[in-house]
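Here the complex is missing one protein chain, while the rest keep their positions.
For chain A:
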Amino acid sequence: SSREHKLNFKKSKEVCLSYIQDAMLQKQWKRAAEFLTFYVESLEKDYSREYMGPSEIIWRIGTEILCHHSQSSMKEFNSFMEQMKTLGVKRYLKVCLEHTFRLLCNGLIDEAYQNLSLAESWRYGEQTAIQDKEMKLIQAYRGLLDYYSWSKQKNILLENSQDGFEDLSVEQEMHSCFRKAAVNLKEIIKIPGVWDQFVKCYVDLLEFYGDHNEARQVLNEYAYNSKFPANPNAHVYLYQFLKRHGESKKSLISALKILHDIAPSHELMIDFNTMLQKSKKRKKRRLGLEVIFAALDYAGWKENVKAWSCLARQVKQIVISEKHLDWIKVEWNSRKDWWPAFHFSRYLAKRNWQENESLSYEKALVAGILLGK
């Protein structure tokens, strides 16, 4: 009968869970909370070896309910989280991380920082791969918060120096924040992933202390390491860095060329096109035409006046100079079967004219040249 008891218990547990789930999906948080108090009983007799045990279910559901329940407070939430942390060793870091996120979203930066420090010092046996990742994230977020306090100190210092007096303690604190932030941020961005905000902060730190080489290396690594995903932002950050430091046109163009290859519809393509148009080299000007044509292939650019004026300008130039008409021909050949319907339909002409006259002008010019041929 103990088997039967277990079966019955399991069944009623499942039913209870489905009631909770149902209430939550209908946003009846109070009802869900009532059911959850019954479900907590399942912790006492946890026979399951399932993928997701009741303690995790309680953590997840409890968190969600506390976030939406009209009578919950941050204090209650914190004490619930502390209880949840003790429930499962395997999940400790994850719960800590989620708790931190919650605190951060509520603007409780200091509490979040404390929470992270506490979690960082936690040790329990050998860490699994997932725990290792979570620990790295905890450190990275602590680094991020360190960066924010660094940047706060920096602002104070800058204001003070404008006023004419120096504060050594602030400066010292700022440097210690820098060290703590730099160590942790440096760690995470070595691992393949999307670390936009960490990279930005780390580069900012390095730039402030004048370590441009390191910064460039970090950005290059982030953009060009093949183990990392092809993140357009990595190339954007590198381009912006190069631009900030007055790098040569050539290196700027090569950075944008790669961005063009991975994301031809990126908004920087207009900058790229203008840069290329200004170039003396024929090859670059040709690339510019390719870039703007490619950008206008995308649905998101259909009504982009800037892009159309770029194209109109360049096409006009080519036609007036009567040189390199073949460039247009080559580009047009691969598009002539669908651009008219895509860009130059009667319906669009009418609508563009009603909504945006300047767009109409630019498009009309391009259409006249392209369709006229």
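Here are some notes:
In this text, a residue touches a chain if its C-beta (ideal position, glycine included) is under 8 Å from a C-beta of that chain, and two chains touch if they have at least 3 such contacts; residues count from 1.
By our rule, contacts and distances are computed from a predicted model.
Candidate names were "Zinc finger HIT domain-containing protein 1", "N-acyl-aromatic-L-amino acid amidohydrolase", "TAF1C polymerase" or "Cullin-3A", and the UniProt protein name of the unshown chain is "TAF1C polymerase".
Note that of A:Ile61, A:Leu116 or A:Ile318, the residue touching the chain absent from this view is A:Ile61.
Of the listed residues A:Asn8, A:Gln26 or A:Ser254, the one in contact with the hidden chain in the full complex is A:Gln26. Residue positions on chain A in contact with the hidden chain: 17-18, 21-22, 24-30, 51-52, 56-57, 59-64, 67-68, 70, 98, 101-102, 104-105, 107, 109, 133, 137, 140, 148, 151-152, 155, 188, 191-198, 200, 227-233, 236, 262-263, 265-267, 297-301, 334, 337-338, 341-342, 345-348, in rising order.
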